[in-house]
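Each remark here refers to the structure printed beneath this line.
Excluded from the complex is one protein chain; the other protein chains are retained at their positions.
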Amino acid sequence: MLAMIEANLPALQVVLPLIAAPLCAMLGTGRRAWAFATLVSFVAFAIAISLFIATMGGTIISYEMGGWAPPIGIEYRVDTLNAFVLVIVSGMAALVLPYARRIVDYEIPAERQVLFYTAFLLCLTGLLGVTITGDAFNVFVFLEISSLSTYALIASGAWRNKRALTASYNYLIMGTIGATFFVIGIGMLYMITGTLNMADLGEKIAAHGDSRTLRTGFVFILIGIGLKLAMFPLHLWLPNAYTFAPSAVTAFVAATATKVAVYVLLRFMFTIFGFDYAFQAATLENVVLPLAIVAMFAASLVAIFQDDLKRMLAYSSIAQIGYILLGLAFLTHTGLTASIVHLFNHAVTKGALFMVAGCFIYATGSSSITSLRGIGRDMPWTTAAFVISGFSLIGLPLTVGFISKWYLVQAAIELGWWPVALLIMGSSLLAIVYIWRVVEQAYLQPAPEGAVRREAPLSMLVPTWILVGLSVWFGVSATMTVGAASRAATSLISSSQIMWQ
Amino acid sequence: MTASLIGIAVIDILLFTFLVITAIAIARLRNLFAVVMLAGVFSLLSAALLATLDAVDVAFTEAAVGAGISTVLLLGTLALTGREEKKPRHSPFLPLLVCLVTGAALIYGTLDMPSFGAANNPAQEHLAREYLERTPVETGVPNVVTAILASYRGFDTLGEVLVVFTAAIAVLLLLGASGKRPSAGRRGEE
Amino acid sequence: MEHHSVLRVVSKLLIPPIILYALYVQWHGDYGPGGGFQAGVLFAVAFILYALVFGIDSMMKVLPPRTAHIFAGAGVLIYAGTGIVTMLLGDAFLGYNALAHDPVHAQEWGILAVEFGVGVSVAAVMIALFVAFARHNPPLKDEDW
Partner (left out) sequence: MSELVLDLEFIVGHYNYWMFVILMMTGLYVTVSRGNLVKKIVGLNIFQTSVFMLYISMGKIIGGTAPILIDDPDAVYSNPLPHVLILTAIVVGIATTALGLALVVRIRETYGTIEEDELLVLEHEMEFAEAVQGGGSR
């Protein structure tokens, strides 16, 4: 039995939440659905951890769905990189679900909670499926599972603010355009190679060489995924979606969905198109890199002028995605390491910050920054969590944010791109400004008279503080995360086919 | 070879002309009821085109889904939202630019595409040939599409069923699951 | 709706053949075009036609929404369950070859099982979607259109 489970671990990673979703929908009450979903997320996390450990030495686990060898069948392929992303996704689910119970009770009517948790499990299934698969079209199918459930989850914020509906609609239109672009891109690749398996595609494309069809395919895949990961200027759906979604959903989606999209981009760039595909390198340097730098500044500037805490954090996410894309656009080992480690670091930091925002909403009924006057005295633990995570967002030492920025700057210096290094540090100053605005309101302003605000319940505080703890722990001793990221970067580069000889 | 190619070309161009006329009519008409009907016509025409391209399963599905289910859902929506589109106020310049650039990129991509219909295209060579050769031996199913759908790429199809299920969960989460008409004042709603 | 007796008779005549055809498409997908998805849609169409002519309430007496929702999940479970069974029998997830000694038979059984799951799920979901839209708020009055 144990051997069987071990042999089928990659399949179980996705199949377990997949089966759990329809079962969850059949449970009678929201409470039962919550308990079941939480349990499932714990098991999924355990599976991800064991996959991560199994791939740590550089082994690649290949699992043949239906017993059909790739490229005939669909392959699940786990290496250090996607095992790392699996840990992020399932770990965030395992933290957000315990956190969700109270805030969901507060934000979602009781009779819809079963469906809410089912949609949550579907979203988890989709994200895990996208991450683990080694088949290009299978990515699309699971991407749509996660997208459709995310649209529904965001729209369920309408019980708090009806603008969640239009936010979700806009995301649906842009997300579907993105997914269709992605499908067009895969079609072009299929047309010139005749295959869909990623590793096989990589080999075939290396043999095929450059062509106008391949270039168009690359551009459509880049734009398609760019829409999903909110690459500037394709980010227009994100601020409203994050602002009006239920708090638990924002915390989960902000920490995982864009990270998974970045992973897909990495996988396509390296395993399929190849590290030294000249057109890709030129696009990254001349288009993605400048856009990433613009995002770092423009989005941070906009964040400064927001009055809503969640919207401010959403704009900060767009800026942080800029950092990730910047590291990727360097196309060096250090740059990639910085990007991959920032996937984890930003998930931890932003997850904690959005959880804090949820705690504030639970206590005050509002997410506006002005309503946080003097909250530091009423909710000391929540506010302290905000401050520490805020430090990490800025990139102060002893937090994970510092680690990411350190490697990012180092990557820029290695290339001799001093102005870029300075820009990275300069944009952090903007983060200080918007984090300070909240800190000032929370600690230096008097509380409004007659305000009754109690500290958030333990079930919400503990997951928040676990994330805060992680962002300090891995900020002090980063060997584990950076080591994993560096191994992942190495395996990405080595998995890349040598082209254009 | 060339004669049959031109034969296909004539049918294609006819169907295509109708498709374009339908699509442009959909873009221009402001009566949404007519738009929905034309969307159904568009689906039927594309099903016909798909059938001429040997995709009988896809044509069947497109007809059932595009002309059937989605028309029913669109009509159900119109009954709840109204059937007249207001005149758009903003200028169509930017959308037009976006579409033209995208279209130009796609046309650029087609220039290096292998010729339509040639038997030795890469897409016909690698996996396609293997599926056609292995299906009768390994599964004994004459319809190769079914064999790939349910066995070789069965996991994709599981994902597809899950997408359908997700749609149901999402719609019920939004519109209510009970099947009863919701009472006037739902809680917490503005 | 009460007075359209022609409509009622015609649809009463139409619904059984549609269901029959749906079943044919479901089980004949191996040999001709069709399969679980198309069959599910046709099956749902039969129910939707019934609801349109005889009123949605009488359709829901035949298939209460709760039942439809359970079927929607059950289809997914049948499909994934087939995979779990093959896994327990020692093959990969959805590796049908474990289902019988002869791989060709095993494949056939596996395909039938998963296509059945697809059909159940799709039919139930399509009906549930129709009901969700049709039973939402009262439709607009004719002047509002």
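Labels A, B and C are assigned to the chains in the order they are written; within every chain, residues are numbered from 1.
Throughout what follows, contacts are C-beta pairs under 8 Å (C-beta built on N, C-alpha and C of every residue); 3 or more make two chains touch, one makes a residue touch a chain.
Bear in mind that the values here come from a model prediction, so they are computed numbers and not experimental data.
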For the full complex, contacts between the hidden chain and the displayed ones involve A, B, C
Full-complex touch with the removed chain, picking from A:F42, A:Y169 or A:W417, is A:Y169
Note that subunit A touches the chain not displayed via residues 137, 140-141, 144, 148, 151-152, 155, 158, 160-163, 165-166, 168-169, 172-173, 176-177, 179-180, 183-184, 187, 190-191, 196, 307-308, 365-368, 370-371
Residues of subunit C touching the missing chain are 31-33, 37, 129, 132-133, 136-137
Those residues of subunit B that touch the unshown chain are 1, 4-6, 8-9, 12-13, 16, 19-20, 23-24, 26-27, 32, 35-36, 39, 42-43, 46, 49-50, 53-58, 61-62, 65-66, 69-70, 73-74, 76-78, 80-82, 85-86, 88-90, 92, 95-96, 98-100, 102-103, 106-107, 110-111, 113-119, 121, 123-124, 127-128, 131-132, 135-136, 142-145, 148-149, 153, 156-157, 159-160, 163-164, 166-167, 170-171, 174-175, 189-190
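Methods note: only the chains that are shown with their structure count from here on.
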For the pair subunit A and subunit C, the C-alpha centroid-to-centroid distance in angstrom is 36
Dist(centroid_CA(subunit A), centroid_CA(subunit B)) in Å evaluates to 30
Between subunit B and subunit C, the Cα-mean centres are separated in Å by 20
Among all residues of subunit C, those touching at least two other chains are 69, 72-73, 76, 80, 83, 93-94, 96
So subunit B residues touching two or more other chains come to 151, 154-155, 158, 160, 162, 165, 167, 172, 176-178
Per the touch rule above, subunit B residues touching subunit A in the complex are 105-106, 108-114, 121-128, 130-131, 134, 151-156, 158-160, 162-163, 165-167, 169-170, 172-174, 176-178, 186-190
Touching subunit B in the complex, subunit A uses residues 18, 21-22, 25, 65-66, 68, 71-74, 109, 111-112, 115-116, 118-119, 122, 125, 129, 135, 137-138, 141-142, 144-145, 148-149, 151-152, 155-156, 158-162, 184, 188, 190-196, 204, 208, 211-217, 219-220
Subunit C contacts subunit B in the complex at 29-35, 37-38, 41-42, 44-45, 48, 60, 64-66, 69, 72-73, 75-76, 79-80, 83, 93-94, 96, 103-105, 107-108, 110-111, 114-115, 117-118, 121-122, 124-126, 128-140, 144-145
